[in-house]
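All protein chains but one are shown in place.
Each chain carries a letter (A and B) given by its place in the written order, and its residues are counted from 1.
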Amino acid sequence: MKRSIPLAIVITLGFLFVGYVFIPHKISTDFYEWYMEWIKAMSPFGVVLGIMSIVMTHSARIQHKVPNWQYSIVTLIAMFFTAYAGFAWGTQEGTPFMWLFKNVQMPMGATMFALLAFYIASASYKAFRARSAEATVLLLAAIIVMLGQVPVGVSMFGEGINDITHWILNVPNLASKRGIALGVGLGMVATSLRILLGIERTYLGGGE
Amino acid sequence: MNIFERLQMLDRRWIFLVVAVAIIVPLIIPFNSKTYTTEPTEKLYRIIDSFAPGPDEKPIEKDRALLLVFTHDASTMPELFPMEIAILRHCFARNIKVFTLTFLPSAAPIMDYAINTVKEEFPHVKSGEHYVNFGYKIGALMLPIILGMGEDISEAVDIDAEGRKLSSLPIMKNIKNYNEMNLIMDFSGSSAGGAWIVYARSKFGANVGAGVTAVMAADEYPYLQTGQLTGMLAGLKGAAEYEKLVEVFALKKREFSRELLKDPEYDNAITNPDIPYKFKQARIGMNAQSVAHIMIIVFILIGNIGYFITKYKEKQQG
Partner (left out) sequence: MFEMISNWVAAFLTLCIFSFLYKDNPFYKFAEYLFIGVTAGYTIPLTWEMAFIPYVYRPLFLQHKFILLIPAFIGILYIFTFNRKLNWLSRYPIAFGMGMVGMGVPLSMHASVLVQMRGAMIPIENINALLVFIGTITILLYFYFSKAHTGAYGKIVKVGIWYMMIGFGASFGYTVMARISLLIGRVQFLVADVLHIIK
């Protein structure tokens, strides 16, 4: 019972949506509008889940004094203070809330990913080896594409490098990505069908 | 032990130092370099430019509009933000109706920032007349809004970022659904056009363009060939290309022509003090990109030479 009612909801709504795609009738658009209004009213509560998860994880770390637990205090204070700033002074441009986002969240988020530039450089020096014919082809294609992207590539090898890059991207690369995309696409359709027909149920979680 | 073998043992922090120098030096010593434009960028430029009102047409009457969807946070901003700036500059310079929207809370300030950055240079541009920021809509509403806009944009989006009813804004005149808002540009670091291709294009035939980080660019070629993606801006290079196209054609109100692009006159932007930094940021970045790519290629070559020498020696020793 605890699983079958939610499952019945998914299957019923699922087939109504299949109908919505194919049948441009007033009944199907009415259904769609009803669904939209309801899903909107449910949407804010999903965020509560994420916040609860963070609070629970970090309070547990503090409570059990796991190594580096002090930093969890930083997370919790930062979270509550940012949220407080948003409620107390608003979320518009020029408020402390936006200041925190622009000068604390944004620079750190961007820098985390910028670190990867160093690691890819180090990997290209220490790990990218032409160990086999296939690996050599991969490296050659990579080097040509890298040269084809930057102005200095043309200065060194002439405009031909642009043409070769264009060809690699539009012919062998296109074929390879299409083969993979078709596989992924069929997989997606199969998974959706499994959910729709009630075969795939892992999203409902464990238990009875 | 020869030099190549010794280089193999190098602490990676020395490599990090070389990377830092290779990026910093070309950025603080500016020099001009040529920007070559590619077809996916040119296609986007041309379709966006076709949304501009004619010389005898009132911009507010125009029945074409562009939607920019910001599907990224600050982490991919260095690649995507210059694209957004360049396209907004194009729209504001040519009075093209433009909307902005995001389903990510962390993209909302980036959207404001992009609009304000470009608006400074175009004092005539007004919210509600030349552009509307639809604002941040919660992620769960992505599909309902994408599908809803196929029927009626004002109804699906309802209120803009400033809390105004969309249907009351002058810009919405002659704009009803995807028939008019004919191009959606999705800027993303993870799903080039994703849901827009599946829902807005498949069901309503809307044109979808993508501004993607370079990581994803190679994967998008099958979608470009089928026309599911009308065009694409790929990474910092795509942004640099668009910056150039806007300067050569849109600002001078000229028709696109490949011949004109070859003129070296248009490749001195980096050292031209009249062009604000924010409008050539991608092209300046491409100078550092040039040096960095050569550096990486040299790294790969040195690494491989060392590898083959070691392998050869091992073989000889049996």
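Here, a contact is a pair of C-beta atoms (placed from the backbone, for glycine too) under 8 Å apart; a residue touches a chain by one contact, two chains touch by 3 or more.
Owing to the predicted nature of the structure, the values given are computational and were not obtained by experimental measurement.
Shown as candidates are A:27, A:54, A:156 or A:199; the residue that touches the absent chain is A:54. Residues 13, 16, 19, 23-24, 27-28, 30, 75-79, 81, 105-106, 108, 135-138, 140, 143, 147, 158-159, 197-199, 201-203, 213-219, 222, 225-226, 228, 234-237, 277, 281, 284-285, 288-289, 292-293, 296 of subunit B touch the missing chain (whole complex, contact as defined above). Looking at subunit A, the residues touching the absent chain are 2-3, 5-7, 9-10, 12-18, 20-22, 35, 37-54, 56, 68, 71-72, 74-83, 85-87, 91, 97, 99-120, 124, 134-135, 137-146, 149, 167-186, 188-189, 192-193, 195-196, 203-205, 207-208.
Here, only the chains that are shown with their structure count from here on.
Averaged Cα coordinates give subunit A a centre that lies 18 Å from the centre of subunit B.
Taken together, the subunit A residues at the contact with subunit B in this complex read 21, 29, 32, 35-36, 39-40, 42-44, 46-47, 93, 98, 101-102, 105-107, 109-110, 112-114, 117-118, 120-122, 124-130, 139, 143, 145-147, 149-155, 159, 162, 166, 169-170, 173-174, 177-178, 181.
Of all residues in subunit B, only 8, 10, 12, 15-16, 18-19, 23, 33-36, 38-39, 73-78, 106, 109-110, 112-113, 116, 138-141, 144, 147-148, 151, 203, 214, 218-222, 225, 235, 237, 286-287, 289-297, 299-300, 302-304, 307 touch subunit A in the complex they form.
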